[in-house]
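The complex appears here minus one protein chain, its other protein chains still in place.
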Amino acid sequence: MMNGRQYRESLDDGRVTYFEGRRIDRLADEPVFQPVIDSIAATYDKHVHDGAVNAALAPPTSEADLREHIDTLLESDVLLNVTFFGQMALLTAAGKLAKDYPELAERIYHYTDATQHADLRVTECITDAKGDRAKSPSAQPDPEMYVRVVSRGADGVVIRGAKLHITAASFCHHLIVMPTKAMKAGEEAYAIACAVPVNSPGVRIIDVTTAPTGADTRHYPASRRKHMPDGFVILDDVFVPNEHIFLDGQLKYAASFAHSLGLWERLGGTAQMVRQADELVGMAQLIAEANGLARASHVRDKIAEMLIHATMLRAGLEAAIMHSEKTEAGFTFPNELFTNAAKYQGAANFSLMVRHLHDIAGGSVVTAPSIADLENPDVGAQIRKYMTGAGDADGTYRTRLFHAIRDVTADSLGGWHHVTNVQSGGGLVAQRLVATAHYDLEGAKKLALEANDLKPLGSSGH
Amino acid sequence: MMNGRQYRESLDDGRVTYFEGRRIDRLADEPVFQPVIDSIAATYDKHVHDGAVNAALAPPTSEADLREHIDTLLESDVLLNVTFFGQMALLTAAGKLAKDYPELAERIYHYTDATQHADLRVTECITDAKGDRAKSPSAQPDPEMYVRVVSRGADGVVIRGAKLHITAASFCHHLIVMPTKAMKAGEEAYAIACAVPVNSPGVRIIDVTTAPTGADTRHYPASRRKHMPDGFVILDDVFVPNEHIFLDGQLKYAASFAHSLGLWERLGGTAQMVRQADELVGMAQLIAEANGLARASHVRDKIAEMLIHATMLRAGLEAAIMHSEKTEAGFTFPNELFTNAAKYQGAANFSLMVRHLHDIAGGSVVTAPSIADLENPDVGAQIRKYMTGAGDADGTYRTRLFHAIRDVTADSLGGWHHVTNVQSGGGLVAQRLVATAHYDLEGAKKLALEANDLKPLGSSGH
Amino acid sequence: MMNGRQYRESLDDGRVTYFEGRRIDRLADEPVFQPVIDSIAATYDKHVHDGAVNAALAPPTSEADLREHIDTLLESDVLLNVTFFGQMALLTAAGKLAKDYPELAERIYHYTDATQHADLRVTECITDAKGDRAKSPSAQPDPEMYVRVVSRGADGVVIRGAKLHITAASFCHHLIVMPTKAMKAGEEAYAIACAVPVNSPGVRIIDVTTAPTGADTRHYPASRRKHMPDGFVILDDVFVPNEHIFLDGQLKYAASFAHSLGLWERLGGTAQMVRQADELVGMAQLIAEANGLARASHVRDKIAEMLIHATMLRAGLEAAIMHSEKTEAGFTFPNELFTNAAKYQGAANFSLMVRHLHDIAGGSVVTAPSIADLENPDVGAQIRKYMTGAGDADGTYRTRLFHAIRDVTADSLGGWHHVTNVQSGGGLVAQRLVATAHYDLEGAKKLALEANDLKPLGSSGH
Partner (left out) sequence: MMNGRQYRESLDDGRVTYFEGRRIDRLADEPVFQPVIDSIAATYDKHVHDGAVNAALAPPTSEADLREHIDTLLESDVLLNVTFFGQMALLTAAGKLAKDYPELAERIYHYTDATQHADLRVTECITDAKGDRAKSPSAQPDPEMYVRVVSRGADGVVIRGAKLHITAASFCHHLIVMPTKAMKAGEEAYAIACAVPVNSPGVRIIDVTTAPTGADTRHYPASRRKHMPDGFVILDDVFVPNEHIFLDGQLKYAASFAHSLGLWERLGGTAQMVRQADELVGMAQLIAEANGLARASHVRDKIAEMLIHATMLRAGLEAAIMHSEKTEAGFTFPNELFTNAAKYQGAANFSLMVRHLHDIAGGSVVTAPSIADLENPDVGAQIRKYMTGAGDADGTYRTRLFHAIRDVTADSLGGWHHVTNVQSGGGLVAQRLVATAHYDLEGAKKLALEANDLKPLGSSGH
């Protein structure tokens, strides 16, 4: 088990990161990365006494256990979340591989056991560059638009390509590379899943973040403390030793990793959206009270819609847990249908909930003066005076409330939420497809036939 | 315990019903009422061997028991549903009355026990005439716009007024009259809750129904078999003996009956909407297949939205059951927040789901020839030929599928669904209000403050 | 020019109609058809003095003329509308045919001139049976799923098939048969457009209508007066003489008729929806006032959304007229983009507007007693008393208002509106496609590039 200090030291392992056009020699020296490293280190310190392994990363084995995991993950940094999701994806894939390729399953079990005991953090690398999205990997003009094996030897393979939108790539220990989708005959080289230590030669990461980078960070009460860079990961002829290879050309299982990961990512996304939805309700109510409009009919209507939305997302999450299922290996996983339905509803309605919040709050969301203005000796006192709201809502409090709303919904971080709520777990189309795949369509047809005294096709007598 | 035959006989008790302008001397002689009576009688026959009382009407005492009740109610006729809801409303109100008015609570317990053993069906009478809805009962130009006590004696009271939208009024044994809302000082006469045998002198019922009344009923595959008249109940100086009076001027508890009933009605409504949503998905998939368009992208998108909607309603119902609570008397009742949120979501989106279905199905929903046309020797064969769809979907099957879609969504019954889905349980506004009342708004505010490093108002130091 | 009496006589020409399984020997003898015939005859009487031809049917030649036509059509019966649309579709197609097939264009000009002078009503027959919608006409298991030429001689052709959803088929003089879509090589037999007198041997029509057929029609204030049967038209080896053939295998122009007709149908549909949207606003305001809730905040919000919807539809119609264009032949036609966008918006939001109306009105939309009940000597007075609303709204007025809302939005006619608003003009998908085809997508791309300092692809230097 690692503690926070050991985690910090582990980052100085030669990993190659770029940010805003600059090579970052030491992550800890880049101010914008400080809160990221701090939050991950704090999680390490919190779990260091768990026992042999971090309890939060042990696979859940019951409904109650699954529920507890979700609560823990919500309280933890993002990297712990993706480590858990990545590991569960590997273990689930192993369960499927076991029948046809027991040696691959064995490798995964060995790998996950080792990383758990070494207390490593991993992040999953799914999305390829993709080039022309209407073309399959092998039909691309440039054959490296999807990560592939470019050469192989007795002790391992060499891979090339890029993986996009990689959460916390610069801050983990291993990248878990997985195919982004099913592959067809002739695309065996693209059916590669493996673990890649982030400091492997050939790995370069370009980070993008929503953290405030220039202005007074106090103007950004949420994003300055809580952000996680997304990495653009270049894999430039990276050697992967055999023991880190989990799939290598077994087409039948190419999609198994992504499917399993998708479920866990959507579960995590839904859990986050439940909390976010409650937070938006809270913001709406706070600013309505500060504005003196908490009793206005149209304000109450909008807040009611927001809290009903939050409640329905929570219902979806609860139902996903209550109807959880077990793998053959005994791991508990959430119900696919409820998870996907809730994720879809959350993603599809987030922007409307934000519209309600903006409609309730007013234009000061984007025009409230900054903290530095509040402190200015010439004008600070008057800004505080004129930003005063109803009841106890003094000018500083109300101004900061507007900053929070702006930061979370109408600035860089807000934009990130708008995009990632829709895109995480594959976009609205993917969520519709998965939900459809798990819905009992035949049961619904049967119900419709019976309710209307109709016999099914193929039966005699209608 | 009564059986079906005994129920049929019990209807000939002098009750006074009107339908389409005519006094109906004997309900069983009116053809349109036949399926109504048949379905209620069938439920009697099903439960006659339950024991001392109908198990479906025993108050639930655990989460599992509640779930089972809901399943039973979904399989039963509407009158059994409202009997159960009415009884639960009485029992819940009794629990509240017990502290201040133990004798009223006692009367309720005695009454519900007696009706259960006599195996009577009851229906709740909530909605008053209301007159000018902007005015309270005592401010109405006509004092009888809400049911009130007009005189009282040693052995009982006399009430006058009307109750609207009363499900199955003509087919039950007792009307459970309850105040529609809280009453204020001076409105004691309106704070009346009581049981009224449906054949009491002064009770007259005017029925309206969605059953096909004139044309060939085969054109209405759903509504001809499954409909339940709504009654307009006139209470014209009806005497109520003391033992049937459950509230008489105790203002503090005037709203208790309606509140409790509202929860159970919304639970029942949600359960029905879950099934209805699945049925709409089934219809959409069946007609898409019959049209040969089940693989079309826009059709699949719409069906996906419909099944996600159905799944989220089910999640809400599941969460309401999972988070059920107990009264002091030990009765299990569903979670208010999840029940109301799900009811709201179902009501608010029903018409969009129907739009999707109509968009998928096509114009034949309203233009498909009738069963009688299909049977006509001149043109029947050709209608069948030209109504033939894809695969095995022959012309008769496909035509009948269009009839079903029309009947359930685009004709009298469909219109009834459109209106009652929105209105049952009090309209969208009422559902928003109740959901808001049960949501943890303070918790959401706390979450929003903490997430943005803001101290709550009234604390020092922000 | 014909007058109303002459029109009535013209119906006794041997045409073959079926309704509810019965052959209708004489249309005028079927009670449900009376208001249909009356309304058409009234239009004849109104225009009989127009001059050589009905002014409402003369092709518009200016923006002002187009606007006037739309106003006239809105005041006229549906058959005059479809006659105008069908004729404009023919004339537009003629303009396109003129270059390659001047003789066909000539025939059309001759035909439209003759029918105008004979003052005939025509209806367009577009939608084929279609069978498996995923298959083209020539790939259907049954080759007659689309109307086709089955034999030909020197003086004409024989056609076979069926046309569905044909407005007023039994009440017009000629059916204008047109291909429903583009045809490909090998499908020449399906590329047939022609005029078919409705009494031609082999033509049989099965009518479906939303008119009340059994119950007291006073319960249906709108549908009993204003309905138009949709016909299922069987063309069973119908001979068409050469002078009535407007397209016969010219694949290039197979879709020209449907495209042109679609524009006019959507224009007509939009004009109807503008009026309908205003009518829904009016109903909502009337019932809100009658209920005493016209000042309630949530009621005003909903009515505001409804009237903004109505206003935007009107804006779309106005823009379509203002940006009308001219054919080479000098006929004015409405702007395709605005027409389709408005039609789409109206179709997509109709059900939400109805939900608002139902939410405002209350459950009496479906439970209000009938006119016959109001007249019943036992209970009529009390129904009137208890249906009394706010202000001057007496019980009869308010009851009839509920009937109107039910009839127009929550009964057979209401269902017909729900379906046909979505389906007329080809369903939401078709409307999206046509709108996209007429939108200046390249201009929008240019705007986006310029606004963000981006050079277009293919240019040098970005």
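For reference, chains read A, B and C in written order, and residue numbers begin at 1 within each chain.
Just so it is clear, a contact is a pair of C-beta atoms (placed from the backbone, for glycine too) under 8 Å apart; a residue touches a chain by one contact, two chains touch by 3 or more.
This structure is a prediction, so every number in the text was calculated from the model and none was measured.
Screening A:Gly292, A:Gly330 or A:Gly443 for touch with the missing chain picks out A:Gly292. Contact with the omitted chain, checked across C:Leu11, C:Ile108 or C:Ala342, is made by C:Ala342. From the set A:Ala55, A:Leu74 or A:Ala372, the residue in touch with the chain omitted from the display is A:Ala372, counting the whole complex.
Where chain B meets the missing chain, the touching residues are 297-298, 301. On the side of chain A, touch with the chain left out of the figure occurs at residues 18, 20-23, 127, 129-135, 142, 144-145, 161-162, 164-165, 204, 206, 208, 210, 212-216, 230, 232, 234, 236, 291-293, 295-296, 298, 348, 350-352, 354-355, 358-359, 361-373, 375-376, 378-379, 382-383, 385-391, 406, 409-412, 414-416, 418-420, 422-424, 427-429.
In the full complex, chain C touches the omitted chain through residues 221-222, 225-226, 275, 278-283, 285-286, 300-301, 303-305, 307-308, 310-312, 314-316, 318-320, 322-323, 337-338, 340-342, 344-345, 391-393, 396-397, 400-401, 403-404, 407-408, 432-433, 435-436, 439, 441, 443-449, 451-455, 457-458, 462.
As a working rule, only the chains that are shown with their structure count from here on.
Chain centres here are C-alpha means, and the one lying farthest from chain B is A.
Look at where the CA atoms of chain A average out and do the same for chain B: the two points lie 42 Å apart. Our note on geometry: chain B versus chain C, Cα centroid distance of 37 Å, whole angstroms.
Mean C-alpha positions place chain A and chain C at a centre distance of 50 Å.
Those residues of chain A in touch with two or more other chains are numbered 301.
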